[in-house]
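For reference, the structure I am asking about is given below.
Yeah, one chain of the complex is gone here, protein chain that is, but the others are all in their spots.
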Amino acid sequence: MSSATELTDLTIVQGRDGLRAKAFTAVDLTLAHLHAIEALNPRLNAYLSVGHAQAMEQARAADAALAQGDMRPLLGIPLAIKDLFCTTGVRTTEGSKILMPFVPPYESTVTANLLRDGAVFLGKTNMDEFAMGSSNMTSYYGPVENPWKRRQDATAVLVPGGSSGGSAAAVAARLAMGGTGTDTGGSIRQPASFCGLVGVKPTYGRCSRWGVVAFASSLDHPGPFARTVRDCAILLGSMAGHDPKDSTSADVPVPDYEAACERPIKGLRIGVPREYRADGMPGEIEALWQRGVAWLRDAGAEIVDVSLPHTKYGLATYYIIAPAEASSNLARYDGVRFGLREDGEDLRDLYERTRAAGFGAEVRRRIMIGTYVLSAGYYDAYYLRAQKVRALIMRDFTEAFAKVDALLTPTAPSAAFAQGEKMDDPITMYLNDLFTVPADLAGVPAMSVPGGLDADGLPLGLQIIARPFDEATMFAVAAALERAAGFVALPTLRAGG
Amino acid sequence: MAYALQGRTGSWEVVVGLEVHAQVVSESKLFSGAATAFGAEPNTQVSFVDAAFPGMLPVINRACVEQAVRTGLGLNAAINKVSRFDRKNYFYADLPAGYQISQYEHPIVGKGEIEIECADGSTKMVGVTRLHLEQDAGKSLHDQHPTKSFIDLNRAGVALMEIVSEPDIRSPDEAGAYLRKLRSILRYLGTCDGNMEEGSMRADVNVSVRKPGEAGYRTRCEVKNVNSVRFAMHAVEAEALRQIEVWESGAEVQQETRLFDSNRGVTRAMRSKEDAHDYRYFPDPDLLPLVLDQAWIDDLRVHLPELPDAKKARFMRDYGLSAYDAGVLVAEQTSALFYETVAKGRDPKVVANWVTGDFFAILNKLGRTFENPPINAAELGAILDLIKDGTINGKIAKSVFEEMVGRAMAPINVSLTENLSPSDSFSIRIDPLTIVDEMGYRQLTDTGVIDATVDKIIAANQDKVAEFRSGKDKLFGFFVGQVMKATQGKANPALVNETLKRRLT
Partner (left out) sequence: MALDPATVRRIATLARIRMDDAEVTTLVGELNSILGWIEQLNEVDISGVDPLTGSAHMALTMREDVVTDGGYPDAILFNAPDRIGDFFAVPKVVE
């Protein structure tokens, strides 16, 4: 570690080691990040709220514990929390106007786990409204700027991806050492790819959804962001675990993911699914994919050609199921018990005005689709059919995993695009999730690792997909890729930069 | 004779199906850990899950599942080992999530049946289509404020069993019989307290009419949330008459949801509920399929209490009771238990007469139930023993009974009887023999005194004696009455009869 390294440049592992070695204090670490946020957040808009007092209190408590020899894995580590994790006494907006006044009286299980392990929460991060989006452009509180800039055009403001754009931008810009997000159609992996980060969507049910504002219940996956694979492993190890308050939570023990990063991948079979290609996908992405294959082969893995024939139907399947579940999950936002209220002449008028005023265009659009596909006469044609195609997509994975131990694909069909691009029609935006959506539908674990830069200097991610509850293999492969890729590029906009 | 209503154009038949919503007896709610007790202060029995706060999730209560299965077993119904929860989506102030968690295509219980006793003594089987579990909604109060309605979510999330009957019911009487029988079964099982006034059991009454012999069913209307058996019976008739009027005027009955106005005795349309039928059911993604173990179901079946039909059959067989008397006694488990306790070692028919007659009457009069009777089984039994051993006669026994009850109800004693526990059935607190002696009720069996009394009556009524001897047999009762009057009712009736017969003939 060079003497000029900022505290904000440290990885979680380095932060943890430094704290235990008393090279600096938790207060030092938190203050450094709070200053960085103060300097850069007005531009990036990554954080919606910053909890100065609470963070300092948590940092002081961490220092006291460290002095006692407390060895908790995240003690004193400052994190960014996506604003759909309910945090006690701290406003949680879901990126929406309709929850602007909402202060939760409870803590989500995932964030409670992080607090249990000693983490410091810097603040709540910006996101696409109700997690619906792939660019963070639908947030009521304004878009987030990607800290990465195009070499050819440094003035263009790029999107960080979505829906967890705020957490991704914060971690990439060194305004946090790690962050939490949720991935429903790709909302952790795609921003990770756009921001040069590691982002993990674990197996469905691996992390509890209790206290996570629901978008699409069967597709929502809480997960971590960080700058290294090992950091993500540490975060996931803390976030994961059975929660009896969530009926879909898996009662499966949490292995040591950090240790799994060290596992050699010699002899592992890596599948390369031929369907992970998109029309108009830049040649650089295909090239990076091939490089990734070569890296893994060099590390001793066996490369196997596989087919996931229903891949291309993933998006259409997702855009029936997710809006359907969302249309029902969002019915509770009615101005009666919490959140925004617009007065009406009668109850129905109150509902209609509140929801029209409180929900943005993308949310309204998806609620309408969801309501329509569930409505009388259309359930079989849309929702039921989609759930059957979903079963086929899952079967594709199950059959592939009989032949291989993990899959390697690109994460996104493009690098980060500029604000205002891809806004012509909703479908263009939906296509961003082409490679990420199938893993959400099947519930299999998947993560993105930065593989390299494109010609414009923007990060491109590689995706590893593994068997249900085999995040350990996924981390092992990801760590091998990370070592081989040697990704050291830094975003232009960053703390101390 | 089949029930029929007369319209202008002739007879009409009534077709009724009943959907009963029965609140499950459990400590906590179906999908949350909040309490279910009735009558709490508003919004004090509400968890964040019940109030549908962001991020909240349902977790199912084992006891509610058990109660649904036990109810299904009590209805002789098929138990579905795999069932599923679906969301029923609609907006209403008392439905915080904007959807109700219910069961649509795969309910926990399938087809069953209930035997009902009709007013004319005949029995009939009414089919049960299904039983499923679902959440109850909260309560709206519309009369607390001039321009606002108040919402209390205490009831939101309480487990309900929705029990749907086949449209096998053909009259208000049958509807009443079905509700009473279902209620009885639920109370026996302890799965629902059946208290319609408190709302723990509600009925939606589906009514349609048709010409006798007509095939198929015409459009039906639903009369919602009827909260007494009597109102359900009235609603059947009121709604049927309304529909007959519609058909006979040349119009068509529109399918709609109505309410029963008990003051005016008519049904009226509900004002909201457009688009109410598009509930957009889909499987609740926060839950997984409910899978039941056969061994678990079998164990529940083995531990079911004896149910009303079986108990009634046993009472008829073992105690020689009539179907009617047995039916009255087994309507409630508590009355059946009381009866059997008294009947042990005594003449079952005598006991039945006393329980179904005087005892039921006094309970009604005092507003008590078999759970807190004024005098207990042992005490009633003691009175009957005094009749059997000749100490008192049957008529005097009624006076002893009244006196015992009176003493038990005296303010100083009332507390003794208000909260009776099962063990109290066996102790005698007020001894009837004491009353007999205090009141001089002992039966007169001294033949000398009886003979003398009979002679005196005969001597004083020579004209009637002559009429009797000339064929007016009915006058025998007059003489009996006079002798009883002269002996303050204490004379042994058998001896009186015998003596009179000897003297008069």
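Read from first to last, the chains carry the letters A and B; within each, the first residue is number 1.
Just so we're on the same page, a contact is a pair of C-beta atoms (placed from the backbone, for glycine too) under 8 Å apart; a residue touches a chain by one contact, two chains touch by 3 or more.
Treat the numbers as computed from the prediction; the structure is a model and nothing was measured.
Undergrad: With the missing chain put back, one of A:26, A:336 or A:400 would touch it. Which one?
TA: A:336
Undergrad: From the listed residues B:38, B:91 or B:360, report the one that touches the chain absent from this view.
TA: Looking across B:38, B:91 or B:360, the contact with the absent chain belongs to B:91.
Undergrad: So which of A:125, A:163 or A:218 would be touching the chain we can't see?
TA: Checking each option in A:125, A:163 or A:218, the one touching the absent chain turns out to be A:218.
Undergrad: One chain isn't shown here. Among A:11, A:54 or A:375, which residue touches it?
TA: Residue touching the chain left out of view: A:375.
Undergrad: Among B:2, B:251, B:291 or B:459, which residue is in contact with the omitted chain in the full complex?
TA: Touches the omitted chain: B:291.
Undergrad: Residue by residue, what part of subunit B touches the chain that was omitted?
TA: Touch set of subunit B with respect to the missing chain: 26-28, 32-35, 41-51, 59-65, 91, 93, 140-142, 144-153, 259, 270-272, 275, 278, 280, 283, 285, 287-291.
Undergrad: Identify the residues of subunit A touching the omitted chain, counting contacts across the whole complex.
TA: Residue positions of subunit A that touch the missing chain: 101-103, 105, 204-205, 217-218, 244, 247-248, 250-251, 310, 313, 316-317, 319-320, 327, 331, 334-341, 343-353, 355-356, 359, 364-365, 367-369, 371-372, 375, 378, 381-382, 384-392, 394, 425-427, 441-444, 468.
One rule holds for everything that comes next: only the chains that are shown with their structure count from here on.
Undergrad: Show me the residue ranges of subunit A that touch subunit B in the complex, using the header's touch definition.
TA: The contact residues of subunit A facing subunit B are 84, 86, 92, 94, 99, 102, 104-106, 108, 209-214, 216-218, 244-248, 324-325, 327-328, 331-332, 334, 336-338, 347-348, 351, 371, 374-376, 379, 383.
Undergrad: Touching subunit A in the complex: which residues of subunit B?
TA: For this pair, the touching residues of subunit B are 48, 51-60, 87, 89, 91, 93, 96-99, 149, 151, 277-278, 280-282, 285-288.
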